[in-house]
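Excluded from the complex is one protein chain; the other protein chains are retained at their positions.
Right after this comes chain A.
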Amino acid sequence: MAAPLAPGSARWVCSARWVCSARWACSAAAERPWRLFGAMCLLRLPRITQPLEKEEEEVAALMEQLELEKSHYSDHEIRKLEEEEQLRRKKESLYDEDEARGQTVIMAQDLEEKWEQKFLRFKAAPRITDADKSNDRKSLNRKLDSNLMLLVKQKIGNQELWLLPQVEWQPGETLRSTAERAMATFLGDHIQAKVLGNAPYGIYKYKFPRAIRTENNVGAKVFFFKAYLQSSDLSQAELKADYLWVTKKELGDYLKSEYLKKVNRFLLDL
């Protein structure tokens, strides 16, 4: 990006709507009527794969069949076929004594059965966890195949609302650090989260109700940042307010419609 230009030439740099020269001349703190907030959308990424769609399953089966048809016999299969031949000949009592002496103790069929038994003995962790069944929205173990977002209950004006954690911007810090501070206020300092870049992902602009609105304080702009939660262990986090971990579809239960619309724009369907 070009360095900040002199006030006179700034006019064509900014968008055409605003008359910029006066703006550039004044200091930043003086006449901005919008209060700035930085909000953090903390995502817990999925831990298991999503279930396959019907077409995907059919094509996967077809591909496996094609692979089988185009393949050749492996060593194990040849051994199995030979031993079946031997068994068959034994039943028809056509074998010699010499063959019987060279016969192996373990047959390929026995090996396969042993492997099958061992596999059945192994119990994998279930894909649908207890938290899913009890619909415990505070736990991170719910809905392991989709993204989970952090929602906190915050007091805005005189209302208690469910929002993405946000905190007012202080002069002297970038918006990204505001968002990180928001995360730290609600989850404590020991959070390993990877913030995705310096730029905000979305914005929610709202005007204050007429009672509070003044010339210098028209409304607020909330800038959203995205971060990926790295550690799954939040036992050290000191949660100070009411919190929830919800998926994108469940956001509608908690967020107001305008806010929800803006938030949905920067979230992928998962």
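The rule we apply is simple: a residue touches a chain if its C-beta (ideal position, glycine included) is under 8 Å from a C-beta of that chain, and two chains touch if they have at least 3 such contacts; residues count from 1.
Throughout what follows, contacts and distances are computed from a predicted model.
**Q** Match the chain absent from this complex view to the correct UniProt protein name in "Large ribosomal subunit protein mL40", "Alkyl transferase", "Probable electron transfer flavoprotein subunit beta" or "AP complex subunit sigma".
**A** Hidden chain, UniProt protein name: "Large ribosomal subunit protein mL40".
**Q** If the hidden chain were put back, which of A:87, A:156, A:196 or A:241 would touch it?
**A** If we include the chain that is not displayed, A:196 is the one touching it.
**Q** Tell me which residue among A:129, A:185, A:217 or A:247 touches the hidden chain in the full complex.
**A** A:129
**Q** For chain A, which residues touch the unseen chain?
**A** Residue positions of chain A that touch the missing chain: 1, 4, 14-15, 18, 24, 28, 32, 34, 36, 45-49, 53, 55-56, 58-59, 62, 69, 71-73, 78, 123-127, 129, 144-145, 174-176, 194-203, 205, 221, 223-224, 228, 262, 265-266, 268-269.
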